[in-house]
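The other protein chains are all here in position, but one chain of the complex has been omitted.
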Amino acid sequence: MSIIEILFFALSAFAVVSATMVLISKNPIHSVLWLILVFFAISGHYILLNAQFLAIVNIIVYAGAIMVLFLFVIMLMNVKDDNEPQKKMIIKFIGVLSGGSLLTLLVALVKQTTQLEGKQVFMKEGTIGLINPLGNALFNDYVLPFEISSVLFLSAMVGAVIIGKK
Amino acid sequence: MNAIIVSTLMGVIMMFSSWLTSSAKAQRNIGLGGMFLLILANLAHLKGWWVIDFDTKGMLAFNPIGLFANLTLFILTFIYLWINGEEIEKIGNHTADFYAIFFFILCGVSILTSFDNLLMLFIGIEILSIPLYILTGADKKNLLSNEASLKYFLMGSFSTGILLLGIAFIYGATGSFHLSIPIVNPKTQMVTENFLMSAGLILLFVSMNFKVSAAPFHFWTPDVYDGAPTVFTSFMATIVKAAGFIAFIKVFEMQRVALGYSWTIILSFVIVATLLIGNITAVFQRSVKRMLAYSSIAQAGFMLFAIYGNSIFNTEALLLYIVAYSLATIGLFAVLVKMKDYSFESFNGLAKKHPVLAFLTTIFLFSLAGIPLTAGFFAKFYMLNALFTANAGTWLLITAILFAAVSIFYYFRLVQVMYFTAGEPAINEVDKKYELKLMVVAIIIILLGVFPSLLFNYLYF
Amino acid sequence: MFLLLFLLIPIVAAFILLFIKNTATSNSISIGAGILTLIGSVYLILSNTGDYDASWLPVINSRFSLHLDGLSKMLILLTSITFPAIFIATKNNDISKRNIFLSLMLFTQAGLVGVFLASDALLFYFFWELALIPVYFLCSIWGGEKRVAVTFKFFLYTFIGSLFMLIGIIYLYSNTIDHSFAIASLKQVSISGSQSATVFALFFIAFAIKMPIFPLHTWQPDAYEQSPTAVTMVLSAVMVKMGLYGVIRWLMPLFPAAFLAHSNIVVTLSVIGILYASFIAIRQDDVKRLIAYSSIAHIGLMNAALFAHYQIGVQGALVQLFSHGINVLGLWIIADIIEQQTGTRSMKALGGLAKKQPTLAILLVAFSFANIALPLTNAFVGEFLMFNGLFQFNPWMAALAGVSVVLAAIYTLNMVQKVAYGEISEATNKMQSPNKNAQLVLIVLLVIVFFTGVYPQPLFDLTADTLTQLFVK
Amino acid sequence: MPIQYYIFFCLALFSIGVIGVLTRRNAIIVFMCIELMLNAVNLLLVAFSKMHHGAALQLSPTSTAGIDAQIFVFFIMVVAAAEVSVGLAIIVMMYRNTHSTDINFLNRLKN
Partner (left out) sequence: MKLIIGFIVLWPLIGFLFNGLGRHIWSKKVIAYKATGYIVASFIFSILAFLNVQSSGAVTIHYFDFINTASFKIPFDLRVDALSSLFLLVITGVGSLIHLYSTAYMHEEASHHYARYFAYLNLFVFSMLLLVLGDNYVIMFIGWEGVGLCSYLLIGYWFSNATYNYAAKKAFIMNRIGDLGFLLAIFWLIVKLGSVSYGTVLTAESLAKLSTTDITAITLLLFVGAMGKSAQIPLYTWLPDAMAGPTPVSALIHAATMVTAGIYMITRSNILFSASEFTQHIIAIVGISTALLSATIAIKQNDIKKVLAYSTVSQLGYMFLGLGVGAYSGAVFHVITHAFFKALLFLGAGSVIHAMHHEQDIRKMGGLKSKLPITHITFLIGCIAIAGVPPFSGFFSKDEILAAAFAKSPIYWALGVLGAAMTAFYMFRLYATTFLGQFRGTEEQAHHLHESPFAMTLPLILLAVASAVAGAIGIPELMGGHHWLSHQLIPIVGEAHEATLTHSTEWALMGISVSIAVIALLIAVNRYKKNTDGEPQTALGKFLYNKWYIDELYETAILNPLNKFAGLLKDVVEKNIIDGAVNGTGKVVQYSARKIRLLQSGQVGYYILFMVLSIIVLFLCWFNDLKILSFFFKLTHKL
């Protein structure tokens, strides 16, 4: 059992656990914190996969920006853990059931996929995850989507203005 | 390329136009001018007069049909803005921003008509959706509007998640975001099945169905269409939906082969479900607006026929259907906007008070119902024909026409209310100019209803 | 080219009428248009005009092609007799927005003529619907108190039928070699037996609903009862003929095999329908419903004769298409006068017409006897031949259908007795001066009835070519 | 490390997200769960990219195959950011009017 595998399983377990905590914790703020932990775990995976850039961006964007935003909003609404009413048990059950069955279905699929057998993920070596090649790719091949995503931001901005303005 | 660039620029200009002038009228005129420019630019690209040459590195691929789709959608948008200009201004004081958003959406549209890479599909869809969440919620003080936008947002982003999972699977199977034509095994005449690929495609299929509001992924449609400000509903139900369909057909006209036979089943399932839910539920609505929402679902069921086969004919059929359906819907919503409330009762005796308006409404309804002499008839006809060329089972056709018959129920209910029920219509004053605009739409519908080839002659340049 | 006139005259007149508020002028315009087409159709029969063909939808290769043969000529003549007759007879009925009413009627006329001329399947379907839609409005706006629901039922019923036909058309179209809707190339289509049976069924349902054939008939009595009589005249004099025309022009040539294969079922259905309708007619108290049911019986007989598919019977049906139109038109006009002047249609309330308005009573009796196919009236010729064909197909069927001859006598004479004879009822007493226009029309019709009854040869000669086309092996 | 492991792990995260969406009533939490789904996809994409990259390296040591997936992940983050900004704006607007973020509260529009 190599160190990588240990790390992998540890991170995965950690991620899954904290993801579950996101669901089951009553207090929204706790959920947010748990989610941030999930993101850290995922970043860990990125590092394992030697996708350093993404790891950083994930920390910065998600854990740093997005989640903070969430926190702000939640706090601004000061949603207490008590004042969030719960769904009926049966609904929850059905939800879990269907989610689980979706999972099993997809897993079964993947298991049956002959093409994936013996495919290995190329851990910790490989340079594509570093900033330099990514930058090249982004500004050569992917410059168009890069530009166009600005449109997305513009519209989001306008939207935020429309919605947010009193 | 022209369309994308011009629309983006126009969007930006509109954003700032509220600094240049505060008069909504001026902003609207700028917007209309921009639309005109956009149409011209796209036409230039279509005819090859003047093309901004840009190496998209295989992100986009422009083909005549896509450009023609652009053209039609732009023209529809132009008509839409031309008719609903004043109404848009009545919602908040964001005219310029709304126009900006329209242009951004059109940018998304022109991406969706020409994407050649799943990344672009994803971005295009997002550019299309995110502004819509905003438009839906544009009527900030109105709880229904809020509710609609929140519902739309949650479900929309959920379907985005599904879409991404699908794309991930496809990537896992093929190692590229470029949708290549699946390799058919010459012996079995079938694609060697890759479950990962198929799963990805199905997930993609699901999210596309969500975008075009096909059952059983339609649930957002009635609520959102109902809650959103009526003007924007009309835009969502027509241009956006159409763009979704074009993307849909672009993805699957090649990839369906990868799914083998099961493709037929899955699609039939969706088609029947859509026709059933759309038509049956529309029968028993109190609000015309909601009825139209369901009818738009039903119409989507018909449009899905185009996905069934993969002949060039289908795309044409789809385009004709889009035009017919969008024109009629824009017209109907334009009438609806003028009503004080959207219940059927409010249309009582409209024929007495506004004969012309009632007559136009009747034409729109006939077109939706697919009565001959209106564009809707040929739209349906071409769709059925497309289904035949894809040699689908007769049972599917018969189901289709039975539901078409059901649709008569609710479309004619409105006609009956307008013509045969006495009463005072709850309608705001409608000026001649407005009626004239609608009449133009009606005339186009009739014209296409007698000579649908008018539209198609442009496809064979 | 000349054929286009029959479409253009009514349409143009209809458009003009939309802008004319004055009742008198709109009357004269409509009548003028009607007479014009009548003259035209007479000329059409005497001369031999060719077909008309123009490009329509190049994309799907559907052409605007009109084909003219004896049958079309006869039915166009019938149409062009019917409409002016109606316009003149119902001239003085008080109808709100008369100009709109008339223009819709003229649109219907155009649609009907189109149906009888079109030789391109898609065009046929087009006119088929075009004829239906104005009627929807006519009935729902100017009809009786249950009009909206009833008319909607009628519309939906026929519309579903025609949708089935549309499927059939597309089915054939997609199997044609040269991808065309022309009847000629549809004939070439080669599809398996079961398929052709399906398509046959698709077409037949449309026609059966239109005729109507038992058990698809329930829209008809209600529609006849509820719609304004002028429209009812169109419906039963000409419109039901669309179904039979469809059978002759499309069903017979396109699916010869399936046609014969199903003749047993269809004939049985028709005969059941004949008896069924006749029995119900016996118990009717409402004049209009009575005529409606009797018309179902007659149509059923024609359909049976067509599907029995013996030359003699088909010949009879061809003639009967015309004769039945004339007779039933006469009956409706009389029924209309009575309703207009007495304000009731219930036979219980009527009576003594012969005392109050002898002329009308005589006309009523005459048309009633034409309705029960008394010899030397036009209906006799047709029914005689049709029964003949049916008898060759299956004597028992003929015998069963023949019972309707007696039943027809029963209900028709019931009507005559209750309406015309007996003492003057107070409803009848309300009648004022006889309606001269209507009586003039009726007399003209009566002349046609007896002329074609005594000397039907012209009709035979007219439809000879159609018959030979149908039975050429 | 076999790819299946990654796939299963990501699918697990994804499904947890789905379950969250299905079971929670607080709009914000629901939205967070959606974000969780997106992250699962991200990780899956990266895993795939590394898989393909590894396969490509066998053939040519200089290949950059699989980089597009990482770019894609980058774009997903971009879009997610935009979505969050809009989404939170909408939720806030909602909260302004109803003083609640309970999605079960959204039932004026129905049937």
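So that you can tell them apart, the chains are marked A, B, C and D in the order they are listed, and the count of residues begins at 1 in each.
We adopt the following convention: contacts are C-beta pairs under 8 Å (C-beta built on N, C-alpha and C of every residue); 3 or more make two chains touch, one makes a residue touch a chain.
None of the values given here were measured: they were computed from a predicted structure.
Enquirer: In the complete complex, the chain left out here touches which of the visible ones?
Expert: Touched by the chain not displayed, across the whole complex: A, B, C, D.
Enquirer: From the list C:398, C:427 or C:442, which touches the chain that is not on show?
Expert: Of the listed residues, the one touching the omitted chain is C:398.
Enquirer: Touch as defined at the start, partner being the missing chain; which of B:217, B:232 or B:308 qualifies?
Expert: B:217
Enquirer: One chain isn't shown here. Among C:110, C:183, C:213 or C:354, which residue touches it?
Expert: Among C:110, C:183, C:213 or C:354, only C:354 touches the chain that is not shown.
Enquirer: Tell me which residue among C:83, C:107, C:157 or C:181 touches the hidden chain in the full complex.
Expert: Hidden-chain contact among the options goes to C:157.
Enquirer: Kindly state which of the options B:35, B:154 or B:231 is in contact with the chain not pictured.
Expert: B:154
Enquirer: Touching the absent chain: which residues on chain A qualify?
Expert: 87, 91, 94-95, 98-99, 101-102, 105, 109
Enquirer: So which bits of chain B touch the chain we can't see?
Expert: Counting over the whole complex, chain B touches the hidden chain at residues 150-151, 154-155, 158-159, 162, 198-199, 202-203, 205-206, 210, 216-217, 219-220, 222-223, 259-262, 264-266, 268-269, 276-277, 280-285, 392-395, 398, 406, 409.
Enquirer: Give me the chain C residues in contact with the hidden chain, please.
Expert: Touching the missing chain: residues 153, 157, 198, 215, 217-219, 276, 279-280, 282-284, 310-312, 315, 352, 354-355, 358, 369, 374-376, 380-381, 384-385, 387-388, 391-392, 395, 398-399, 402-403, 405-406, 409-410, 413-414, 417, 420-423, 455-457, 460, 464, 467-468, 471.
Throughout what follows, only the chains that are shown with their structure count from here on.
Enquirer: Would you mind telling me which chain pair, A-D or B-C, is linked by more contacting C-beta pairs?
Expert: By number of C-beta pairs in contact, A-D is the larger.
Enquirer: Take the average of all CA coordinates in chain A, do the same for chain B, and state the distance between these two points in whole angstrom.
Expert: So the centre of chain A lies 32 Å away from the centre of chain B.
Enquirer: On a C-alpha centroid basis, what's the spacing between chain A and chain C, in Å?
Expert: Going by mean C-alpha positions, chain A sits 72 Å from chain C.
Enquirer: For chain B, give me the residues that contact two or more of the other chains.
Expert: Residues 119, 123, 126, 130, 133-134, 137, 140, 172 of chain B each touch two or more of the other chains.
Enquirer: So which stretches of chain A touch two or more other chains?
Expert: Chain A, residues with two or more chain partners: 106, 110, 116, 141-142, 145, 149, 152, 156, 159, 163.
Enquirer: So in the complex, the part of chain D that touches chain B is made up of which residues?
Expert: So the residues of chain D touching chain B come out as 3, 7, 14, 17, 21, 27, 30-31, 34, 37-38, 40-41, 44-45, 48-49, 51-52, 55, 65-66, 68-69, 71-72, 75-76, 79, 82-83, 86-87, 90-91, 93-94, 97-98, 103, 106, 108-110.
Enquirer: In the complex formed with chain A, which residues of chain B make contact?
Expert: Of all residues in chain B, those touching chain A are 4, 8, 11-12, 15, 54, 56-57, 59-60, 92, 94, 97-98, 100-101, 104-105, 107-108, 111, 119-120, 123, 126-127, 130-131, 133-134, 137-138, 140, 172-173, 194-196, 199.
Enquirer: So in the complex, which bits of chain C are touching chain B?
Expert: 56-60, 122, 125-126, 129-130, 133, 137, 140-141, 147-148, 152, 155-156, 159-160, 163-164, 166-167, 170-171, 173-174, 198
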